[in-house]
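Every protein chain except one is present and positioned as in the full complex.
Entry: subunit A
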Amino acid sequence: MGEMEQMKKEAEALKTQIEAARKAVHDTDMASAASGVAPAPRVQLKTRRNLKGHLAKIYAMHWSTDNRLMVSASQDGKLLIWDSHSGNKVNAVPLKSSWVMTCAYAPSGNLVASGGLDNMCTVYNLKTPVIKTVKELDAHTGYLSCARFLSDTEVLTASGDTTCALWDLETGKQKTVFLNHVGDCMCLSLSPDMNSFVSGACDSLAKLWDIRDGQCKQTFLGHTSDINAISFYPGGNAIITGSDDCTCKMYDLRADQELITYQDAALNSGVTSLALSMSGRLIFAGYDDFNCNIWDSLKGEKVGVLSGHDNRVSCTGVPPDGMCVCTGSWDSFLKIWN
């Protein structure tokens, strides 16, 4: 038997062993565990702000930790910083490359980042008298799908080159490369304790990584197409994913397996984005069919819908204080709901 055949055989045996280990701890399901939980009330949110300003499809948005400012990115070649309370635009950052796919706000509020088909993550300082480019993080060999600041000195990125990377903003170099996916990485989410993160990719897998040792600790199977959106559950023990297979899933990190699938026979559009309410009880999932569906994360039932966009909902975000949810769309508008 050739070396490759041998390795394939061993891999299949290990996969079978892992499946058996997962089954062995599957002594109940989430439906039973949540049977005593009162159903979430029907959620009816109103549009409180309709933010107009972008001239083309919006691809990403991210809340500042101050619960008031947010950054959005559009293929009109601009990042816009909004004051969500007044609805005013506070800043506009022109992008060198208009093919933007992601944007991020640093926890300090001092910096924002963007990236996309230019394969780079560009970091801007919002606090200098004129907004300046601080660094261009250039080493990925594929598009930048997601970026998140750990601090003013470290950024995590996910790329179409199948890797994620941790960057040092002082040197502009990659400190750690997270390599294990075999498809484009599409999204990432930092754990509440900032020691790990999860990534979703076009190989239909979600992976949990240790930020400091660079190792992939766990792999979550179940989706049958690209994972476009991912988020840590606020308690840190579970993750929620959204996929082109039209479903969202909850994976339990300690049981190492899928607990619920959020799906509906009538829904046959891919999930583009997701955000969780402050307690984690509600999942706001944006779909290609122009809607944002609201799921009860414990019961697996749809409890509401945010309708109003005239095109795909490409991004969703809930600020840290949980006071509202923002949806961004290819229709060029951002809406704030509560």
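Note that in this section contacts are C-beta pairs under 8 Å (C-beta built on N, C-alpha and C of every residue); 3 or more make two chains touch, one makes a residue touch a chain; residues count from 1.
Basically, contacts and distances are computed from a predicted model.
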Worksheet item: Any idea which of "Guanine nucleotide-binding protein subunit gamma", "Aspartate aminotransferase", "Centromere protein T" or "POP1 homolog, ribonuclease P/MRP subunit" UniProt assigns to the chain that's been left out?
Response: "Guanine nucleotide-binding protein subunit gamma"
Worksheet item: For the chain left off this view, which of A:S97, A:N110, A:N125 or A:Q218 is in contact with it?
Response: A:Q218
Item to complete: Check each of A:E170, A:D264 or A:D321 against the chain that is not shown and name the one that touches it.
Response: A:D321
Practice prompt. For the chain that's not shown, point to the residue among A:S277, A:N291, A:T316 or A:S329 touching it.
Written response: A:S277
Discussion item. Under the stated touch rule, tell me which residues of subunit A contact the chain that is not displayed.
Written reply: 3-4, 7-8, 10-11, 14-15, 17-18, 21-22, 24-30, 33-34, 36-37, 40-41, 43, 45, 48-49, 68, 84-85, 87, 141-142, 161-163, 179-183, 215-219, 233-235, 237-238, 252, 254-257, 259, 277-282, 297-298, 318, 321-325, 336, 338
